[in-house]
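Take a look at the following structure, please.
Shown here: the complex without one of its protein chains, the others still in place.
In this document, chain identifiers A, B and C correspond to the written order of the chains, with residue numbering beginning at 1 in each.
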Amino acid sequence: MKSPEEIFNFLKEKFGNSVIELKTDKPVDPYIIVDPIEVDKICLLLRDHSELQFDSLMNLSGIDDANGDKVKDENGLESIKGGTLSVYYNIESTSIKHKLTLRVSTNREKPEVVTVTEVWKSADWHEREAYDMYGIVFLNHPDLRRILMPYDWEFGYPLRKDYKNPEFYRGMKVPY
Amino acid sequence: MRDYIYNFWQGLFTILIGMKVTFKHLFVPAVTIQYPSVKPQLPERERNRLYVNMDDCIGCDQCARACPVNCIEIETVKSIPGEDLGTTSNGKKKALWVTTFNIDFAKCCYCQLCVFPCPTECIYMTDVYEFSEFKRESLVYDFVTILPEEREQKKKNFEEMQAKKEAEKAAAAKKAAEEKAAAQANKPAEPKPDNKEENKQ
Amino acid sequence: MALKTEEMVLNMGPQHPSTHGVLRLELQLDGEIITNVIPHIGYLHRCFEKHAEAMTYPQVIPYTDRMDYLASMGNEFGYVLGVEKLLNIQLPERVEYIRVIMAELQRIASHLVALGTYGADIGAFTPFLFCFRDREKILNLFEITCGARLLYNYIWIGGLSHDIHPDFIRLTKEFIKEFRPNVKELNDLLSYNRIFIERTANVGVLPLDTAINYGVSGPNLRASGMKWDLRKDDPYSVYHKFDYDIPVGKGEKGKTGDCWDRYYVRVLEMEESLKIIEQAIEQIPEGDVTSAIPKRVKPPEGQVYARVENPRGELGYFIISDGSLNPARVKVRAPSFVTMQVFPELCKGFMVADVVAILGSVDIVLGEIDR
Partner (left out) sequence: MMYDWLYNLTGSDILAMFIVSLLPLFVFILPFALLAVLAERKVSAHMQDRLGPMRVGYHGILQTVADIIKLLQKEDLVPHATDKTLFNFAPLLVFMGSYAAFAAIPFSGFFIGSKIDLGIIFIVGITGLVVAGILMAGWASNNKYSLLGAMRSAAQIISYEIPTLLIILTVIMLTGTLSLYDLSELQTAYFWNWLILGGPAVGLQKILLIPLMIMGCLIIYTSTLAEVNRTPFDIPEAESELVSGYHTEYSGMKFAMFFLAEYANMFAVSAIVAIIFFGGYQSPFGYLGNTLGWTWLVPIEQFFWFTAKGLFFVFVQMWLRWTLPRFRVDQLMAFCWKYLIPFSFVILLLVGLITLI
C-alpha cells in the first residue's frame, strides 16, 4: 500500500523531468501530472514494478480545460484558441489495492498523447472515445477511429466547449 | 464409456425434472390481469401526468428552472397596482398575472423534480397514465385559467401603465431640466441650494 | 488441391432479436466457425456527457437513470456518491440503509432480466416468464416507494426524494419469503438442464489474466475465478455492516469462466443480495431522509472518481467541477462498455449459435455502452 507521494518521489527519481509535479491542492484525490510523450513508459513501469503492480486501468477520460482565450471570428462563431486538452488516467492495483490518478496535458491545436493500449488492453476503446469526443490523437494506437459518433462525422469534436451542431448531416436535419 | 452412460442418464433425468416444474405450473393460477377490462390499482405516490392548480400558482418560475428538459414554459405580467388578484390557499397575496403556463408532455421525463421546489405546492403528479394523442402538438397542455383575450388585455393595460409611467418620468425629467436652465439664468445669485432640492424630489 | 473457401461476412444486428439492444456485430465466418467479430456501437448514443455539462448537479440524476436503464438505482447511487465526496456531506444512517436496500433490490431485478433473457436466447422460453413474474414484485416495491417502476430519480444528493412507504418493510419480507423457492425452481428448470449445460459449458471461456488486463469487472470477472467485489474490496456506504459472501465461478460444469459460470454466479448473487436485504431491514434506524439535502449544490473546484458495484460490474463516475452550479465534466466508466471490448476475444473459434449464448452470458446493456 503506497501513498501517492511515495509513488511520485519514486517516479521522479526514475524519470526525472518527464514527471512534472504532484497536485494535492484540489479536493478529493491528488494526481500526478506527466509528460504526454513518456506516458506509456511510465505506465509500463507502474504496471510491472513489484511494489506497484497497477494491473487495471479503471478509467481514462479526456477533458477540455477551456483555458485558452475566447476568439470571436467573423460571423460571431466563438471558438477557443490556445489552452490545453488533457487526459486523466485512474489506475488501481487489484492485488495491493491502492489507486492513483495521472494527468496528461497537450495543447489544443495539435493534441498528441502516446497510447497505453500495450500496457492495459482496456485503454483501446477509452482512447478511441477520447479521440471521438475531443480529437486527442493517440500515437501508434491499433485502430484510431470514431467509436460513438458516425464514422464520417467531420463537423469537429462534440465534447469540446466550443462545439457547434451542424445544420444538416448527410441531408438529415440535425434536430433543434 | 462410463460418462457416456452418465451423460445419457443425466440428460434424461434433468429433462424429467424440468417437465415436473412446468407441469406443476399448469395448475398455478395465472398472475396476469386482463388490462382494458381490469385496471391495475396504482399506489398513491404514483408519478404520471402533472397537474397545475392555477389559483395557487404565483408564477415564481421555480418549477421551470428545476426541470432538466425545460418542458415547462411560463410567462407572467406584473399587475396594475389597483387590481386584486386574490390570494393563494395559504394566504399569500398574488402579484403576477400568469399569462402562459405550458407543459409539453412529449418532452416531460416524469422525474418529479418540479414538484418539490414549488412554494405553494400547486404542481403535483396525478395517476392518469392513459393520455396518448394522435398529434404531438396536442401533448402541449395549457394550464392558464384566464381567457386568451383577457391575457392580451392584461398585457395591453400593463404596457399602457408602463407607457404612462415613462411619460410621467419623461415629463418630470423635462421639468427638472427647465428648472435647472432657469436656475442657471440666475446662477450667480445662489448656486448651491438648488441642486440639493432637485435631487431630493 | 484444397477446396477454395472464402469467408462469409454475416451482419448480426442492429435489429436482431438477441443483441439486447442496438448493437451491430460483424461476424467473419469460415463456414459455421467464427474467425473474427467486430462490434459496431453508437446507435444509442444520446450524448449524456454533453447534457451533464448543461445541467445543474441535481438535474443530472434523471439522466444517469437512462444510461443503464435496467439498474437505474445503481447509476444514481454512483453519481450521488461522487458529488457527496466533493461536498463531503454527512448523511443520516437511515439514508445509507435505504440506499443499500434499494441497490440490492435493483441488483436482483437486473439479474432476473439477465437470466430470463439468457434462457430465452438459448431457446427455453418459460424461465424468461418466471423471472419477469418475480421481477414485477420488485418493481411494485419501487413503485409504492418513489412512484416510478424503471427510472426512479429517487436517490438525491444528500438524501432521498421520499422516505420508504409505511408497509414497504412488510411487503419486502413477503417478497423474500416467496422468492427463495422460485430461485430453486429456476435452477431445476434451467441451470441443471443437460441441454442448457451442453449449450453453455466450455463456451466463451474468459481466462483470468485477459479479464484483468481488459478491466472486466462484476459477475463476469468473478466467474473467471477472482474474488473481486467493490462492496468488499473498496467498501462504500454501509456495506461493511452486513455479512454476505461473494460467489466465485468454480468451473463446476466446464472450464472456469465459461458461459455457465457467468450464468450461475448471477444466480448465487441473487441469494446473497437477499441476505443483505434481510439484515438491512432488521437494522434500519429511524431518522429524516431529507435533512441533509443542500438547497443549492455548488461543490468546490476539484475532481473525484467514485465507483459502485453495479449488477453489470464496476460503474465509475469521474466528476470534475469548476466551482460553478454545473459540472465541468462527468465521465462515466460503464461496465458494459469494457465488457464489450473483450467480447471478440470470447467468440473466436465458436459457432454462430454460440455468439448468441456468449452475448447473453456477458449481459450487456446498450444504453450504458453508447451513453
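Simple rule for what comes next: a residue touches a chain if its C-beta (ideal position, glycine included) is under 8 Å from a C-beta of that chain, and two chains touch if they have at least 3 such contacts.
Here the structure is a predicted model, which means the values were calculated and not measured.
Every visible chain touched by the undisplayed chain in the complete complex is listed here: B, C.
Checked against the hidden chain, the listed residues C:I89, C:L129 or C:L325 yield one contact partner: C:L129.
Check B:A30, B:L147 or B:A185 against the missing chain and you find that the one touching it is B:A30. For the options C:R135, C:R199 or C:R231, the residue in contact with the chain missing from this view is C:R199. By the touch rule set out above, chain C reaches the unshown chain at residues 10, 17-18, 32, 119-126, 129-130, 133, 189-190, 193, 195-196, 198-199, 351-354, 356.
Listed for chain B, the residues touching the missing chain in the whole complex are 7-8, 12, 15, 18-19, 21-23, 25-26, 28-32, 34.
Assume only the chains that are shown with their structure count from here on.
The touch graph of these protein chains is an open line. Chain centres here are C-alpha means, and the one lying farthest from chain A is B. Each chain gets one centre point, the mean of its Cα atoms, and the points for chain A and chain B are 40 Å apart.
The distance from the centre of chain B to the centre of chain C, each centre being the mean of the chain's C-alpha atoms, comes to 34 Å. Remark: chain C residues 41-42, 45, 47, 49-50, 85-86, 88, 210, 212-215, 226, 228, 233-234, 299-305, 307, 314, 316, 318, 320, 328-329, 331, 333, 337-338, 340-342, 370-371 touch chain A in the complex. Interface residues of chain C, counted against chain B in their complex, comprise 55, 58-63, 65, 126, 133, 136, 143-148, 151, 153, 161-162, 165, 185, 188-190, 192-195. Contact residues on chain A toward chain C in their complex (touch as defined above): 26-29, 31, 55-59, 61-64, 88, 90, 94, 97, 99, 101, 120-122, 124-125, 133, 146-150, 158-159.
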